[in-house]
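For reference, the structure I am asking about is given below.
Omission of a single protein chain aside, the complex is shown with its protein chains in their original locations.
So, chain A:
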């Protein structure tokens, strides 16, 4: 932890910055125990209806997920959480995030991942915002949605806002690709190709998110929302949501 703190205080040291980035890579590792790789957020409904069958279908789906969903919802919550200082305003933001997720499974998944994230990073990081947040979580004052706590974590570790949003969009989208490769199924090579094609889209989406605020939230990805609502009625399921 001392090394981690030293790195954070040494922003002019590129070696330190590179080392610091490893902490962020670590929490996005598929083995990091927050459960994000057990959720499809409605994608599995599209896979079972054969709407997503090929590598190109998967790319187009993830591009839609990025630009029409995450960049209008969770990406904005990461940004708002990062820039909001007042704790009561953060509690309100968490409530709005909860209410903004109409589909029950997606709402539960986001809160579940957020809670696991706090529990996983607190013992190994010095994050004053998350320590205060954990107390609120224990007092049942917050649902603790993942984009909210991710924004707090990134700010506490002194990552810039662009990096915070970009890495959140990266992990949200890449997690879906990894899941799709198993569920469709597609080869690992196809998954790698899709991720490489998505990276420039992530950059574009991040720039858009940085221009947006709560007033720009939008649930216009209605097909995805309906797919998430219908997920619980699938006869066989690989994923929780």
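Criterion: a residue touches a chain if its C-beta (ideal position, glycine included) is under 8 Å from a C-beta of that chain, and two chains touch if they have at least 3 such contacts; residues count from 1.
Rule of thumb we're sticking to: contacts and distances are computed from a predicted model.
Participant: One chain is missing here; what is its name in UniProt, given the choices "proton-translocating NAD(P)(+) transhydrogenase", "4Fe-4S dicluster domain-containing protein", "Extracellular solute-binding protein" or "Urease accessory protein UreD"?
Facilitator: The chain we cannot see is recorded in UniProt as "Urease accessory protein UreD".
Participant: Tell me which residue among A:44, A:68 or A:156 touches the hidden chain in the full complex.
Facilitator: Reading the full complex, the residue touching the unseen chain is A:68.
Participant: Going by the contact rule already stated, which one of A:58, A:90 or A:103 would touch the omitted chain in the full complex?
Facilitator: A:103
Participant: For the full complex, which residue in A:25, A:158 or A:222 touches the chain that was left out?
Facilitator: A:222
Participant: On chain A, what residues meet the omitted chain?
Facilitator: Counting only chain A, the missing chain is touched by 42, 46, 49, 51, 60-61, 63-65, 67-69, 72, 92, 95-96, 98-100, 102-104, 107, 216-227, 229-230, 233.
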